[in-house]
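With one protein chain removed, the remaining protein chains of the complex are shown where they sit.
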Amino acid sequence: MRALVADDSAAVALLTSRALAAIGCEVTTVADGIAAFHQGLSGAFDVALLDMIMPGMLGTEVLAGWAEAGLSLPTIVFSGVDDENLTLRCLELGALDFIHKPFDVRELQLRVRVHLAHTKVS
Amino acid sequence: MQGYLLAVGLASWLELRRHRHLGKFDRSADMLSSATTPPVSIIVPAYNEAAGIVDSVRSMSMLSYPRFEIVIVNDGSTDETLDRMIEAFRMEAISTPYRGDIATAPVRAIYRSRLPLPIILVDKENGGRADAINTGINVSRYPYVLLTDADVVLDGYCLLRAMRHVLEDRQATVAVGGNVRPLNGANVEYGKVTKADLGPTLLERTQVLEYVRSFVATRPGWSRFNTMLLLSGAFGLFRRDVLTEVGGLSRGHLGEDLDLTMRIHRHLRDQKRRYRIVYAPDAVCWTEVPNTREVLSRQRIRWHRGLFAAVRDFAPMLGNPRYGGLGLVAWPLFMLFEFVAPIIEFIGWFVIPISLLSGRLNWPVALSLLLIAYFIGAANSLLALLLDEAFGYFSRPIDALRLIGVAFLENLGMRQRTVWWRTRALWGGRSSWAWGNMQRRGVANLSN
Partner (left out) sequence: MTSSTLLPWVIGSAAVAVLLTAVLFVVKVAHHDLTRRAGDRRAHYIGAVGEILARRTIPEGLPVGWSDDPIFHDTLSEFLSIVAGEERRILTELSSRLGLSDRLASRARHLHRSAARAEAVHHLAELASPAHGPLFHQLFGDRSPHVRLGAARGLARLGDLSAVPRLIQALAAERPWIALRMADMLLAFGPSAVPNLTKWLREIALVSLQGNRQTTQVIRVVGLLSDPAAEPVLQELLDSPDPLVRMRAAEALGRCGTPGGVARLAAAMTDADWRVRAQVASSLGMIRDPSALDVLVTGLHDESWWVRQNSAQAMAELPAGRERLREMADEGTDEIVQIAHYQLALAGRGGS
């Protein structure tokens, strides 16, 4: 299982990639939106974790871009910002789930596992 | 002249120290999540900016600030500015009611983005930069507006830091100026400056020095005494109600930013209202500076003509105690050193050789005076660079050497050329006084 983690905070990126590696994912980290967008399009990933505020392209723009390109990549959105509207829009744009910061690592692992299992089935 | 610069430099140093101290308590994270942080409308006039407008707006939309909107005013561009914006941000036209507080050229349509991005695009008939900004002010709905340009790269925290100064005294603070730095040579990745650098040519490097002197060694000093004379057009945060009170920017004026700032001062002092206009040294933005002599000369000529217009318009404030420290000290000094001094220096070019030839002045004395002026000028620049250390740009040793080199080289010709341009500016009929255009290379293409 290959996971793409996009977050500009080194601490978050490290933590998440270690957590996902622990459940058997091969993790690639990127620190800006444009890299995230292109990596996603490369089709090499089974799940993506996307931060909302990144340099280059915002999380919402990445999602919109992926949707337009017809990519179906299960995406979990990190949101540290308390913006209900933003979160709803992300879900509308195709994100599967969102995780508020501060997050529980076990919960993150669980959600990723669940979504990966769903996509395998479908 | 050098004495004046030293005095202002000292005041700037004190002000910058105070800022660094306060900066540690920025608590910008708190401001980001606080409901008390006022929303800001960013107004961006755009005329034929197709090359870089999308990247610029995208970069602005990522500013770290809780609530803001970006109002781009397409001033009747003849290129694909409008189309590129509509396409990139998936904009649709929605008939939007707004207050016509300031009279402007007609608006054709107002667009909003279908994405959850706070971007508003106003399409209007051409009317000039001032007119475009006034339209933006009309359409904007937040209590504070940031006036900037389409080709400026804003630092991610600039809004937060500028507003922090507003929040120190919300009732009185009506405007905040920012720190403008030359973009040339900097590494721009995805709309953010990742590494500042000096430009490749001596021309650009001299301008770096000029901007440092102006924004790091001068403005903080002004701010300390509430005599900010000039809020750069590249970054000026204003309280919206004051802008509408003074009727926005003046159309057809060459030195609009100086004119606006002075008008605000005059208006508020006439009304005897308590106010403050401050400078935020940590609110940084980057702008492209001319890299050819032709464009630079046109820019300087334009600035000087704008200065002349301001001198003419605000002459009643000179030495007028009704305007307090501004009228009695700051404005006269500014006028003296920015406007009159180049002319005097220019005249000096003729007077000194003549005096020498006629024997009234002897060589060694003339030479000594010149040398003293030269070294003190260099020292002033070096002091400004020392103050700039607080910001931490140009940190490599090679940069230090280059900047030192420029500090010494500047007075050997570059400065004289600027003096010539400024004096020349006052020549020529009114018809030749017009905005030039600088080739827009686009923000995205500026990386090294």
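The chains carry the letters A and B, assigned in the order they are written, with residues numbered from 1 in each.
The rule we apply is simple: a residue touches a chain if its C-beta (ideal position, glycine included) is under 8 Å from a C-beta of that chain, and two chains touch if they have at least 3 such contacts.
In this text the structure is predicted, and so the values were computed from the model without any measurement.
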item: Omitted-chain contact residue, chosen from B:R18, B:R114 or B:R322; value: B:R114
item: Selected residue (touches chain absent from view) among B:R17, B:R99, B:R273 or B:R322; value: B:R99
item: Residue, one of A:A19, A:L63 or A:A95, that touches the chain absent here; value: A:A19
item: Hidden partner chain, residues of subunit B it touches; value: 21, 24-25, 27, 30, 33-36, 94-97, 99, 112, 114, 118, 164, 167-170, 362, 364-365, 367-369, 371-372, 375-376, 378-379, 382-383, 385-386, 389, 392, 394-397, 399-401, 403-404, 407-408
item: Absent-chain interface as seen on subunit A, which is shown; value: 9-12, 14-15, 18-19, 22, 80, 85, 88-89, 92, 101-107
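As a working rule, only the chains that are shown with their structure count from here on.
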item: Chain centre separation (subunit A, subunit B; CA means) in Å; value: 40
item: Contact set on subunit A toward subunit B in their complex; value: 32-34, 53-58, 60-61, 64, 82, 85-86, 89
item: Residue ranges of subunit B touching subunit A (in the complex, touch as defined); value: 33, 58, 61-62, 64, 90, 115-117, 189-192
